[in-house]
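A single protein chain has been removed from this complex, and every other one stays in its place.
And then chain A:
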């Protein structure tokens, strides 16, 4: 990149089922804490990009009351109506333009004030699938999971192993909403079936929360308290879910390839020390292993069985607990970015993995991961 850009501050609110605060206050808390961690004040911020969603908030212009709590008043401000990892992309581009040195990026949502799984139906084609009543957030994921399992011979136990790993990891993340001490495959297999093969413990939990990161370019970044440098980014969008094969994540693979080329990564399975993946449903983490090149196509099940992605494995994935442990919609992918940065700077606390020099973060938007974005971060 022409200009080097780094994550120099971050904060996440605790993820909760029913936060004791409005969304504005959650945003304010995250923004203040992220700025403090960066050692900056509001005056230093050049641009603010938020990620929030009109139909989740039940009103249009969902950022209109976030101007003050995000620190954006009388500043360059915009939003994306997608995952926060895309807000970070927008902020990155603003910094690369050379017109700003510091960007605040915030994602948030409050599942406790709306039926959080219901809006998925609103993303369906209104002239056909929405009227037919067969697809929703869970049944669509179930069709994706079955398609993947069938093509590559993946078992339900291998999918359950993802949930057991991540919910177990979440015990060491004090901010996680859903943590299950000593979670086992048997326990996950015993959890309630929603739409086969999707079980409750394999589906993201309704979550309140916010995440903020501070991006900086040039001298500000070099003089910062800490820096996790953005080495590469890639993002691709796939077609509507009935018009593409659901057994693989093509757009994620393309995004990863683009990101790796930018970051100079040739052997991701060796060069990447840790990954934070947006697995809205457990099987998506296995599919992501393949798309990200951590293992060969169809080998996601064997890869989890090998223990490689455990906290003590060769390529830990989601030591934070991932999205299965907390999914504040619009903040989830941004939180992956924050978590990856925390691992690089050595500030991940109890879920810190030793010696992380290169980390990957993934965000997604749309039913069955229609669009995907991948970042690679590096230390000094």
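Heads up, the rule we're going with is that a contact is a pair of C-beta atoms (placed from the backbone, for glycine too) under 8 Å apart; a residue touches a chain by one contact, two chains touch by 3 or more; residues count from 1.
Convention: contacts and distances are computed from a predicted model.
Look at the options "Cytochrome ubiquinol oxidase subunit I", "Sugar ABC transporter permease", "ChsH2 C-terminal OB-fold domain-containing protein" or "EboA domain-containing protein" and return the one that UniProt uses as the protein name of the missing chain.
"ChsH2 C-terminal OB-fold domain-containing protein"
Which listed residue, A:67, A:113 or A:353, touches the chain dropped from view?
A:113
May I ask which residue of A:72, A:143 or A:324 touches the chain that does not appear here?
Checking the options A:72, A:143 or A:324, the one contacting the hidden chain is A:143.
Return the single residue from A:41, A:97, A:155 or A:196 that touches the missing chain.
Among A:41, A:97, A:155 or A:196, only A:196 touches the chain that is not shown.
Would you write out the residues of chain A that touch the absent chain, in ascending order?
18-21, 111-118, 122, 126-129, 131-132, 134-139, 142-144, 146-147, 150, 192-198, 200, 203-206, 239, 242-243, 246
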